[in-house]
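Here it is, the structure in full.
Excluded from the complex is one protein chain; the other protein chains are retained at their positions.
When the chains are written out, they are named A and B in that same order, and each has its own residue count from 1.
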Amino acid sequence: MTIDFILFLILALVAIAAALGMLLSRNAVYSALFLVLNFGTVAVFYILLNAPFIAMAQVSVYAGAIMVLFLFVIMLLGTETLPPSKSLPWQRPLAFILALILAGEATYLLLVRKAASGPIPQPVDTFGSPQAVGQALFNSYLLPFEITSVLLLVAMVGAIVLTQKDKGK
Amino acid sequence: MTFFYLAPWIVFFPVIGLLVNIILGHRFSEKVVGTVASLASGLAFVASALLAYSLTQHPEAFRWTIGEWIHIGTLQLDWTFRVDTLSTTMMLVVSGVGTLIHIYAIGYMHEDVRFKSDLKRFRRFFVFLNLFIAMMMILVSGDSYLMLFVGWEGVGLCSFLLIGFWYEMDTLGRPSWANSDAAKKAMIANRIGDFGFLIASFLMFWTFRSLQFDQVFEQAPVIAASNPGLITAITLFLLVGVTGKSAQIPLYVWLPDAMAGPTPVSALIHAATMVTAGVYLVARSAALYVTVPAAQYIVAMVGAVTALFAATIAVGQYDIKKVLAYSTISQLGFMVAGVGMGAFAAGMFHLITHAFFKALLFLSAGSVILGMERGHHHLSKHEGHKGHEGEGSPLSSRSTPEGSRERARVREDRNHHEEIFDPGDMRNMGGLRKTMPVTFWLYLIGTLALAGIWPFAGFWSKDEILADAFRENFTAVYWLLTVAAFFTAFYMGRQIWMVFFGRPRHEAAAHAEESPKIITIPLMVLAVLSIFGGALNYPGIETLTKWLEHTIEFIQPGEFVMNVALISTGLALFAILLSWLLYGLRPLKKNQPDPLKKMLGPIFTGMERKWFVDEGYFALFINRYVDVARFTADMIDWKFWHDWFHEKVIAGTYNFLSNVTLNRYADQRGIDAFFNGLGEWTKNASAALRQVQNGFVRSYALFVLLGVVAILGYLLFK
Partner (left out) sequence: MVDVAYYVALSAILFTIGALGVLIRRNPLIIFMSVELMLNAANLAMVAFTRVYTVLEGQIFVFFIMTVAAAEVAVGLALIVAIFRTKHSINIDEMNNLKG
């Protein structure tokens, strides 16, 4: 039991707990906050996996921007809780059964088939550093990178158009 | 200096003329339309003359290709104009006589369209006439049998169009389909001949692998030595074409009816040029015919028999144009006999002189008819009847359909009130010598030329044929032609006495008026040619023979045989004397039957009724054809196919099958139940499946996950 493993176990438990918290909270605001916690732990995992740039992006983009947007919309609409519903009585048990089967399949894959394991080489120090990622982004992946800017612009225009009040009415 | 490059223009000029008249003609006055057409024809004549002049310096055949035509395998044909002494001779005749007739037609059609009250057709007439000249030029200048055939068919088309020019009336202007029937008759008779021509062409291509004249003629002697039957077949099938186009027995029947066309058409197409195409074809194919004497003999006999046969019919005719039509058939018989015997120069010579004097006779006859119509018109106006509609007044607004119906009505009205007057019937004429003196003298010159009286053109050319027949020992042909010459002189004498002498047998003849100068001047030119045309080939000088020698190497110089000349001239003079005794001495009275009728009885009836050939054709072929058609329609199509096969076999079998196998029980319990069950099942299944589509996104997502789990499971545990 190395220190690494203990740290992983604790963080993993926190992440799963946070995810379950998001799933089970009645209040949407709590759900959002649990998700932020989950994102934070995942960011720590990224650092452990030699991906500091992605970890920073995770914190700033996901935990920061996106989740703030969620909270903002939840509070704007005032839809923290919803009244209980009678529709689709079979949905919930069926969903649980399917989720269990899915988890079982994953377990089988990991334990019986040993799909991915083995000694892991130690990468060079600069692996995953912002510098290396930047080099890759602006050399080999310049075109996709530029296209994401168009995608974001389209998303932005789309959001504005969708939420705009109809002047015709 | 040579002008061979003008070769295509003999066709282009008339085509340009007709295009100008088609496109701009509606703005032109009649005079301009006529001038354009005449000019087109005249320029073609000038071009032909220049080509002839060029040939005097380079007498060999000249071939001028203007483009590729058909190149398929061994069939290599170009659009090539052939300028040699034979084709140029034909060009000169066609465009020369053609131009004179164009000019004449300006005057003739001016009155004709007014008598028939459709001024718009003036332009159409000249378009057709120019088209005819163009097609005839293609016919005579073609360098292959196929190009010749294009012209051959083209002139046939023009002939059809012009015979049926007044297609909605008969020759007297009454509403009827008589004229278009005549046109159709010409077309069909010619089709039979064209079929022979086509078979000959196919055989020719099969034998010689070519349709080009030089290539065919080159191989002809070789093939004739090894396989004479083949050449005989080709030449005889060509003869079928000749009998169609040149109106020989047995296909001549269309030519008399073709007189339904306006008189210039009768003169140009059905006397002077188109009908001589068959003679030209035989002369052109001389190299083929000389290799098979049997075919030559048959051609000569066909010509000679036709000459006599048609001449006898001409004796019994009363219509001025019908007499000339049968005379044309007869004279064509002379030509065909001539070229058939191998006397190509004599045949061509007679073709040329005949073009002169027969055109002259036809056009003069047209002048006579116009004079009679004028007299009749004058008469009806004088008597206060409702006048001929149309005279002199602008009637262009009446060429609408209403206009033509109106015309027909007026015409019918007139026919109710007046007796039917036929301006072409010689029994209505008489004494026209005094009222139409110019026409009389011109007609007389034509008659003497046709009858073969020295020194007119016809004497020399007809005599050359007779002399050749005599010398070459075609005895039967010689005697047939000599007797035909006797009849020729007789019926022409009869015509002259009946038309121009004696007393008028109808008021119209008494009031007939002379034709204007535009009509008489071309006639005078033709009259001069009819007198001196013999100079082309006077015995001993032989200009034409020497000229044609460059093209037809088989020509032998003719020889003047005094006995033959004396016999034929003597017979001709005797015939004229005889006709004077019968028709001149005691002129026919009104409604008096022909004096020959008393003397000859049934023989004259036969002549009068054209030996019942048309009736015979009807009985032998046309009615049989109708019977076959009726049989196939009634028996085969209706009784067999409809009544028996469709009704009994197909419908009966079907009804039987459906009654037996698909009765009420099988239908309702078996088929209906099955399909109703299928529909019911589909309905229920879809009602059940409809529950799945409930519109809840979560539910859809559940199915997506189900799919994911299933696929993953399959991948893991397969």
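We adopt the following convention: a residue touches a chain if its C-beta (ideal position, glycine included) is under 8 Å from a C-beta of that chain, and two chains touch if they have at least 3 such contacts.
None of these values were measured; they are calculated from a predicted model.
Seen across the whole complex, the unshown chain contacts subunit B at 693-698, 701-702, 705.
Contact between subunit A and the absent chain runs through residues 4-5, 8, 12, 15-16, 19-20, 22-23, 28, 31-32, 35, 38-39, 42, 45-46, 48-51, 53-54, 57-58, 61-62, 65-66, 69-70, 73-74, 76-77, 79, 82-83, 85, 87-88, 91-92, 95-96, 98-99, 102-103, 106-107, 110, 114-117, 120-121, 123, 127-128, 132-133, 136-137, 141, 144, 148, 151-152, 154-156, 158-160, 162-163.
Keep this in mind: only the chains that are shown with their structure count from here on.
Centroids built from CA atoms put subunit B at 99 Å from subunit A.
Contacts from subunit A toward subunit B in the complex involve residues 87-88, 91, 94-95, 98-99, 101-102, 105, 108-109, 113. Subunit B makes touch with subunit A in their complex at residues 694, 696, 698-699, 702, 705-706, 708-709, 712-713, 716.
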